[in-house]
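Accompanying notes for the structure given below.
A single protein chain has been omitted; all remaining protein chains appear in their positions.
Take a look at chain A:
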Amino acid sequence: MHLPKPVMRGLLGKRLRFHLPVAFTLSLVAAIAFKYAVTEPRKQAYADFYKQYDAVKEFNAMKEAGVFESVRPSGE
């Protein structure tokens, strides 16, 4: 019946000492991964799209398709 006295103090501190660095590291990794997996490709996609974008040509295509109310296709 000579059991050692269980640890009564510092339990939260011990847990935080381990888990806080882990939490911060994982958060940082998640943020970096999101940046390079999502935002950078998205920025590149936008850049590539607008490099070859001809606004007038797109407008005329949409006009001929008849989606505008202010300007009708050239046929009507």
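Keep in mind that, in the parts below, a residue touches a chain if its C-beta (ideal position, glycine included) is under 8 Å from a C-beta of that chain, and two chains touch if they have at least 3 such contacts; residues count from 1.
Criterion: contacts and distances are computed from a predicted model.
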- [ ] Identify the UniProt protein name of the omitted chain, choosing among "Cytochrome c oxidase subunit 4", "HPS1 biogenesis of lysosomal organelles complex 3 subunit 1", "Protein transport protein SEC23" or "Eukaryotic translation elongation factor 1 epsilon-1".
- [x] "Cytochrome c oxidase subunit 4"
Open item on the list: If the hidden chain were put back, which residues of chain A would touch it?
Closed with: 42, 45-46, 49, 58, 61-62, 65-67
